[in-house]
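Working notes, structure below.
A single protein chain has been omitted; all remaining protein chains appear in their positions.
Now for subunit A:
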Amino acid sequence: MYSVLTRGNGILTYTLSVLACLTFLCFLSTLTVDYRTAAQMNTVKVVVKNIADYGVSREKNDLGYLTFDLKTDLSSLFNWNVKQLFLYLTAEYITPANELNQVVLWDKIILRGENAILDFKNMNIKYYFWDDGNGLKGHNNVTLTLSWNIIPNAGLLPNIGAIGQHSFKFPTDYTQTRV
């Protein structure tokens, strides 16, 4: 009646159902958590150049460059169902060519247990700020926002924007020097 196979089968089934049940409870327990928090950011140096991105085409496009300050405390976002935060700093703006442009300038991965209190001064952007055309020179309303994508142990993958943003202007002249 109770052979090795039936016992093994029983143990396996029971283990799997307990694990599935626990995982589901873990997901349920953090379903209604509010993952918003405040962040302060500021731009320090902002320049714009007009050069060709040879990886894309020979046409000259606007290339923005900036350094920024960022101050935020994200330690309150972590709970037992947050494995990792993916932070990203987005520049959002409107040009005559496009009604919406979004460019990620910088990102950072914070695993649970790592330092989540950030205070950066004069940070360089991580990715090139290419515009799709020549819309950056003299642009007077580029919005900088910080957002995070929450990676759980098991569950939903929400993208949440920080409370607080920063708007800045690009200079009206191209920079000729290297930056």
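Simple rule for what comes next: a contact is a pair of C-beta atoms (placed from the backbone, for glycine too) under 8 Å apart; a residue touches a chain by one contact, two chains touch by 3 or more; residues count from 1.
Assume contacts and distances are computed from a predicted model.
J.: So one subunit is absent here. Using its UniProt record, which name fits best from "Cyclin-like protein", "AP complex subunit sigma", "GPI ethanolamine phosphate transferase 2" or "Signal peptidase complex catalytic subunit SEC11"?
T.: Options "Cyclin-like protein", "AP complex subunit sigma", "GPI ethanolamine phosphate transferase 2" or "Signal peptidase complex catalytic subunit SEC11" narrow down to "Signal peptidase complex catalytic subunit SEC11" for the missing chain.
J.: For the chain left out of this view, which of A:119, A:132 or A:173 touches it?
T.: Spelled out, the listed residue whose C-beta touches the missing chain is A:132.
J.: Using the touch definition from the top, which of A:17, A:98, A:124 or A:140 touches the missing chain?
T.: Considering all chains, including the one not shown, the answer is A:98.
J.: For review purposes, identify every residue of subunit A that touches the missing chain, sorted by number.
T.: Answer for subunit A: residues 3, 5, 23, 55-56, 83-84, 86, 88, 90, 97-104, 107, 109, 111, 127, 130, 132, 147, 149, 151-157, 159 touch the chain left out.
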